[in-house]
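My structure is below; once you've seen it, I'll send some questions.
A selection of the complex's chains, in situ.
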Amino acid sequence: MDETKAVIEGLIFASETPLAIDKIVEIFQERNLSRQEITAHLHGLVNEYDARCGGFCLHEVAGGYQFRTRPELSAWIAKLKGTRPVALTTAALETLAIIAYRQPVVKAEVERLRGVDVSRPLRTLLERKLVRLVGRKDVPGKPMIYGTTRKFLEVFSLRDLSELPTMGELKDLTK
Amino acid sequence: MDYEVKLDIFEGPLDLLLYLIKKNELDIYNIPIALITKQYLEYIDILKTLNLDLAGEYLVLAATLVHIKSKLLLPETPEEGEEESDPRQELVQQLLEYQAFKNASQSLQAREVLERDVFIRGAAPAETPPADYDNQAWLEIGLFELVDAFRQVLSNLGQPELMKIDLDRTSLADRINEIMDRLRERQSLTFTELLNGQRERRLVIYTLLALLELVKQRMIRICQSGPFGVIRLFLAVAVEEEHG
């Protein structure tokens, strides 16, 4: 394999979090590798792993690249891992969806949209680092503002927030 | 009416209302308020008889429904130049929005969820090299973790400590840090210099409070050159840069 391509693959493999192209550019600084070249290698790798159809593939997620096991194998991997993580409750998921679409958003607005108190699901989301405090709104009382985290993108396999279906698309589902 | 549906499956009053609309196959844009109000109130009654902890939000929506119903019963008397409005409109809007977010949460669930459908490399990272702190990214701690850590500390101490901190306290800390910084740059400052010509009430008050706190903590000294003379501030103790 081309050495640069192998290095890129190794970096993605070694990284704890999805590896951003910017980061790769930075690491290759002295070699003066262009973004285009890096992107070409990345696409090459993505296609290669997809075609190979092995145990894992290369994905673009949360603004970077990461190897992930193929979803078809989830039952097998679960056998290896034993206990499964606790799934989010409906309340937490609804709260998360509202924050994802309306961010930056204050708690009162989330509660207006859900029609119920969201203290508990909000705390769960904060603890799981899916949601974070992003600051205060410049209105009387200066309420805290919430937004989603990078981990939110990682957990739900999203490249970025624009990958979420639009509100229009979601409303169409209602009809 | 069949009550086989478990009541605790509802995520709130809007969820219950959406359920009733779907169950009766009603048009969300043209809800027969009388019917839906009746059924909604019946559910509320069941919740009460089952002695479930009925959240206040359910009662608020019940009141809203009754209010809309009464408005629809009254003959319309639109004022001059005012559009005739459907009293159901706001509620319909709210329901549609809530339904859209419910769909959004389901579409999130339908994605490839990490550690449910897909897994990342499991092996522990290699040895961590000595960190270069100035170049560190700080992604792994957020404000919530900080606040939670403080809560943890306080919860080991008991109630009285809990009440001592508020917004003013932290604004004061900002001002104290600022004053100490400026005093370290220049050996002394006058009170007027400290205010920089700013006359904003809040700032003046915080500056005064900060000075009182600093004197109380014996971090600065304040001297006046005779009655009505210039007030000067000094560091009480020279500060060395090192720590130990």
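Read from first to last, the chains carry the letters A and B; within each, the first residue is number 1.
Operating definition for what follows: a contact is a pair of C-beta atoms (placed from the backbone, for glycine too) under 8 Å apart; a residue touches a chain by one contact, two chains touch by 3 or more.
The shown structure was predicted, so the numbers you read here are calculated from the model rather than taken from an experiment.
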Report summary line: Per-chain copy numbers for the entire complex work out to A x2, B x1
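By our rule, only the chains that are shown with their structure count from here on.
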Query raised in the report: Between chain A and chain B, what's the gap in Å when you average each chain's C-alpha atoms?
Result: 23
Report summary line: Contacts from chain A onto chain B in the complex sit at residues 13-14, 16-17, 59, 66-71, 74, 77, 81, 84-85, 87, 90-91, 93-94, 96-98, 100-101, 113-117, 126-127, 129, 132-133, 142, 149-150, 154-158, 164-165, 167, 170-171, 173-174
Query raised in the report: In their complex, what parts of chain B are in touch with chain A?
Result: 11-15, 28, 55, 57, 61, 94, 96-105, 107-109, 111-121, 125-126, 139, 142-144, 147-148, 167
